[in-house]
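Every protein chain except one is present and positioned as in the full complex.
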Amino acid sequence: MMKTFSIGGIHPNDSKISKDCRIEVLPVPSKVYISVAQHLGAPATPIVKAGDQVKVGQVIAEPAGFISAYVHSSVSGTVKSVGPRKDIAGNNVVHIEIDVEGDEWVEGVDLTDTIVTEIPEDDKATLDKIKMCGVVGLGGATFPAHVKLCPPPGNKAECLILNGAECEPYLTSDYRIMLERSKEIVIGAAIMKKVLGGCPAVIGIEENKPEAIKAMSEAVAELQKTAKGYEGISVMSLKKKYPQGGEKQLIDAVMGRQVKSGGLPISVGAVVQNVATSLAVYEAVQKNIPLITNVMTITGDCLPMENQHNYKFRIGMPLSYIAEVAGGIPEDAVKIVSGGPMMGKAIANLDATTVKGSSSLLYLTAEQTVRGVESACIRCGKCAEACPMGLEPFLLNKYARNNMMDELEENAVQDCIECGCCLYSCPANIPLLDIIRIAKGDVIRIIRGRGQR
Amino acid sequence: MTQTIIWTIAILTILGALLAVVLYVVAEKFKVEEDPRIDEVEKVLPGANCGGCGQAGCRAFAQHCVQSESLDSCFCPVGGNDVMQKVAGVLGVEVAAKEPMVAVVRCNGTCENRPRTNEYGGYQSCRVKAALYSGDTGCSFGCLGCGDCVAACQFGAISMDPATGLPVVDEEKCTACGACVKACPKNVIELRNKGRRNMRVYVSCINKDKGAVARKACKAACIGCGKCAKVCPFEAITVENNVAYIDFTKCKLCKKCVAECPTAAIHAVNFPVIKPKEE
Partner (left out) sequence: MNKLLVSPSPHLHTKTSTKSLMRDVVIAMIPAVIVSVLFYGWAELLVLGVSVASCVLLEYLITKYLLNKPCTVCDMSAVVTGILLALNLPATTPWWVVFIGAVVAIGVAKMTFGGLGQNLFNPAIVGRVFLLISFPTYMTNWAKPNGFISTAAVDAFTGATPLGLAKEGGVAAVEGLDYMDMLFCNIGGSAGELSALAILVGFVYLLARRVIKPYITLSILATVAVFSGIFWAVNPAEFTGPVFNLLTGGVLLGAVFMATDYVTSPMSNVGGIIFGVGIGLITMLVRYFGAYPEGMSFAILIMNAVVPLINKWCHTKKFGRA
């Protein structure tokens, strides 16, 4: 019996249209705008000003707190300005505008293709490199990686889980790197495993990606044969079910342990990192390359096959530029999503630029994405059946609309992971998640306020 | 037959008497001691339970009034000064009169002034919309137009104008309870004093973007040029973060700023229409 998480889940059509498109490198545009808020936590503080010369990989913004990250220049050239610019949601965020001149990298970066399999001994130096290279979780939340790799005192990592589930429909960027950069990912895993004290590492991949499972297993086997420090790494194939890639769901699937409400994964001994993060860790530690690139999928049912792409992009590239290079926006697309169709954000502003966590430009047609008219709840319970956290969205919806905060808290609205299963499965088109998400924020604020008093 | 009726009546009477005694004993035993003045204060309150005073309802407000030493921190925006005088009378204290207030929508981003750049397809709620993105226009500060304020108003004083997509406050019905101010995620609505004969001058924009950006997003945006501040004889206008604000406690309704504003972002309402003089 193949493993999966225990409660709820849905089976949307996986639509991995672009899965056979090799990763291509996007040409650098003449100008980039690099956001200082590319990670969870405090936005970084810019340390360059207009007129400064920068090289590729040079630090241009420093972390502004414990949970924050370095931001590096993805191009070489002249800083044109530092100031507010609208991000994909249309909100003002400080961006550093750079005019591109040439492609000159900072010193010490290894740009060769040689794969470095030897794992460094000094854990502190490794962690430092991960931090200095601005590595953040690339699974969606963009949580600074070095913070996750230093378990708080009293907690010990018992298992490092690499998230290769890619349970979101359409996305294929993780799949492509698992095929094309499998060894590097395994080396990244070995590095993180070493930092965490040598716990076993499991690479979880959904069964709908047999090629990736094969490629990763082969990479693990080969590295275990030829180099040291790779014992205890294994590949686990998981049943296909959304949201398998959710942190708590993946831990449940792989380890059979449920993280307590409000608890961190480390409380059950788990550390979860995305496969793309593992690749970034490899590049940072073994090659000194800071996190300035990532892979994104350009896809959608309305996009002709020749315009489907998996691109290696640099941060700061305008989305409109990428869309154009990729062959233009299809006529019948009404919505462009950054990220997967279940949890990704709809793009309000194509002038916004790529960030570390960008994973896709997904074109959706009106037929696919326009919501139906809301009708009365028929109490079918499909939302509760689908909820992977075992919540009762129909109930939360009722309480939220009547501002019943105590009842919301009692019914665990704060546990919601916003995976979208409830809204996806509602036959009456009730905007369950829209309403629950707001209520969740309110309740968490109330709980925090209580803690402070 | 007769006996049945007599028995029935007798049993019911005894039962009634017994239960009455039980009820009395219970009521006495579990009696809650409460300041009788709370009831009296509650009686003079409007009873809307709107929470505009900051308390959970009229009863809670009455309790708050009775318990606090002076009434300075208590104000019922719905009842206004009349009710507060009555409350003061009940409690035997003095209370200073407050100026009547009214909710003012500080956005003039009508469909015409502020072209839509996106289309919103989620739940029709300003809070949901605001959590998602900055709104479906180029302006990330203005009214989102989903009507959370309309839903929050218990007095039916706010309605959406379908032509402009903006909320309209009915000054007659508005009690300045502040529910709409709290409901608006963009802080577009402000409580301002009603003003002499309801006349008011205010900046109908809160866009903090730089002038050019703001102007591009909305024809009626305040561009923070500061002309109004310069022309104001009473130093009532401040320009901060590229947006002007008129302090209503200082404004003397001279309307000089209104003429000066290049984008007509300053509104003067309820002024008598000046008839052109016949020559």
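When the chains are written out, they are named A and B in that same order, and each has its own residue count from 1.
Here is the rule we use: contacts are C-beta pairs under 8 Å (C-beta built on N, C-alpha and C of every residue); 3 or more make two chains touch, one makes a residue touch a chain.
It should be emphasised that the depicted structure is a prediction, and the values quoted were computed from it without experimental measurement.
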item: Where the missing chain makes contact, among the chains that are shown; value: A, B
item: Residue touching the undisplayed chain, where the options are A:N92, A:N155, A:Q224 or A:Q368; value: A:Q368
item: Candidate in contact with the missing chain, chosen from A:I17, A:V106, A:V334 or A:M405; value: A:V334
item: Absent-chain contact - pick from A:G164, A:P290, A:G344 or A:G357; value: A:G344
item: Touch with the omitted chain, as defined above, among B:F75, B:Y133 or B:Y202; value: B:Y133
item: Chain B, residues in touch with the chain not shown (by the definition above); value: 116-123, 128, 131-133, 136
item: Interface residues of chain A (partner: the chain not displayed); value: 6-7, 10, 12, 169, 248, 252, 258-261, 263, 329, 331, 333-337, 341-350, 362, 364, 366, 368-372, 375-382, 384, 387-392, 394, 411-412, 415, 418-421, 423-429, 431, 433-434, 437
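What we mean here is this: only the chains that are shown with their structure count from here on.
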item: Distance between chain centroids, defined by C-alpha means - chain A, chain B (Å); value: 42
item: Contact set on chain A toward chain B in their complex; value: 86, 89-92, 334-335, 345-346, 348-349, 369-371, 431, 434-435, 437-438, 441
item: For the chain B and chain A complex, residues of the former touching the latter; value: 117-119, 121-123, 125, 127-128, 131-136, 140, 209
